[in-house]
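Okay, here's the structure, questions in a sec.
Note that one protein chain of the assembly has been removed; the remaining protein chains are unaltered in position.
Just so it is clear, A and B label the chains in written order, and each chain counts residues from 1 on its own.
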Amino acid sequence: MPQKTDFHSRFAQALQDPQINTRPLLKPTGTANQRRRFDVYRNNRAVSLIDNLRSAYPAIFRLVGEDFFNAAARNYIDRHPPTGPVMAEYGGEFGDYMAAMPNTDSVPYLADIASLEWQRLQSYHSANSPVLNINELAKIDSAELVNLRLQRHPAFSAIQSRWPIGSIWTICTSDAESATSPAEVDMQRSESVVVTRPGLEVLTNVIPATGYLFLNALVQGKTIGDAAEPALTEDPTFDTGSHLAGLVALGVFSDINFTTE
Amino acid sequence: MSTTNNTRKATIIAGSLALALSQAAAIQTASAGAKEKCYGISLAGQNDCAAGPGTTCAGTSTVDYQGNAWTLVPAGDCAKFGVEETQAEFELPEERVGSLEALDRDLPTDS
Partner (left out) sequence: MCLKPQHYEDILRDQPDIGWFEVHAENYLGAGGAPLHYLETIRERYPLSIHGVGLSIGSADGLDTNHLERVAKLVERFEPESFSEHLAWSTHDNHFYSDLLPVPYNQHTEDLVCNHIDQVQTRLRRPMLLENPANYLELNDTVTSESNFINNVVQRTGCGLLLDVNNVYVSARNCHYNALDYMKSLPLQSVGEIHLAGHAVDDSIPDEALLIDAHDRAVSTAVWKLYDQLIQLTGARPTLIEWDTNIPAWQVLLNEMVKADLLLNQPPARLAHATEN
């Protein structure tokens, strides 16, 4: 690719590559250490983007430590630079990027924790919508209820992990003093985590695995009756009503979708 | 799945719905405003409104960090979760079907 020679392109290239000589861009003044002056812009760019990733991923920061986090963020910024100025929208691939790096075998849950943090951030900024009230469902005859579909709430998302990501996330975002020791977490346990925002506050909850099966079918647009099938197959004692009431209380749904089959 | 089986399942589901929803609605009416949690384990963490990343129009006096991530290893202060090399490949245990009680028991309690 031919080098672009306009001012903006040359300045931008020098920002990204510290090897580039900045002298041709600058006035030949008597000032020593022009390099240090140009570095102010390099520093501002790198440090502000690293800081932004750090505030989007506080648990990941605690998991991998400052040195690793900063270095990984530095690499990520070069490979996946932001395309727009809204920082709440930058960094969605950071977890996967980190998880693909060597030396991360000791933290195999990294990508899942990062997904959780990213989902929480998206939930925090997502559109406002009323949540479905349980009374709306209680009014409806249960024979009709099984044929209804529910509308997912815009701030809702869920993630199923083979690791206890809810427990790990909690420890990594709590004060060191009050937190449960990481050694107490049963690493054999998988966890399904639901992120909701019924008001202004983002809620993070671990739900049972069968509840996740049910939830997943519901948000795919299945009727309540059909959505219960996979969970009932897994566990014949699955209590559809309790799970539905629970999911509604968390703010997973915004409304009843009255188009029945 | 046979039609009889389906009908039976539908009856079970409908029965469960009728009971649980009326109970839940009653609980909600009785404790309107109270933070009643009967499903899911609320994780304490930073459940407050952390604003996440934001912009600034200021510069920084911090110097760009240029460590080599390809040679560093993760070493966070909460990384001691005891995952061993072999566990990276482990499969989900069969009994991991989950129930409310089982999950309740061994999760860290909210502080």
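Brief remarks follow.
Quick note on the criterion: contacts are C-beta pairs under 8 Å (C-beta built on N, C-alpha and C of every residue); 3 or more make two chains touch, one makes a residue touch a chain.
This is a predicted model, so every value here is computed, not measured.
Checked against the full complex, the one of A:N44, A:N70 or A:T170 touching the unshown chain is A:N44. Residue A:Y124 is the one among A:F68, A:F94 or A:Y124 that touches the chain missing from this view. Considering the full assembly, A:P154 is the residue among A:G65, A:G92 or A:P154 that touches the omitted chain. The residue from A:R62, A:R149 or A:R197 that touches the chain not shown here is A:R197. One chain is missing from the display, and on subunit B it is touched by residues 49, 51, 54-61. Mapped onto subunit A, the interface with the missing chain covers residues 6-9, 11-12, 15, 24-29, 31-34, 36-38, 40-41, 44-45, 48-49, 52, 81-88, 123-129, 154-155, 197, 200-201.
The criterion applied here is as follows: only the chains that are shown with their structure count from here on.
A separation of 13 Å divides the Cα centre of subunit A from that of subunit B. Residue ranges of subunit A in contact with subunit B, taken from their complex: 39-40, 42-44, 46-48, 50-53, 55-56, 58-59, 61-65, 67-72, 74-75, 85, 87-88, 90-91, 101-110, 121, 124-125, 133-135, 137-138, 142-143, 145-146, 162, 166-174, 176, 178-180, 182-190, 192-194, 200-212, 224-225, 228-229, 232, 234-235, 239-250. Residue ranges on subunit B touching subunit A, taken from their complex, read 9-10, 12-25, 28-29, 36-56, 59-60, 62-83, 85, 87-88, 90, 92-93, 96-100, 102-103, 106-109, 111.
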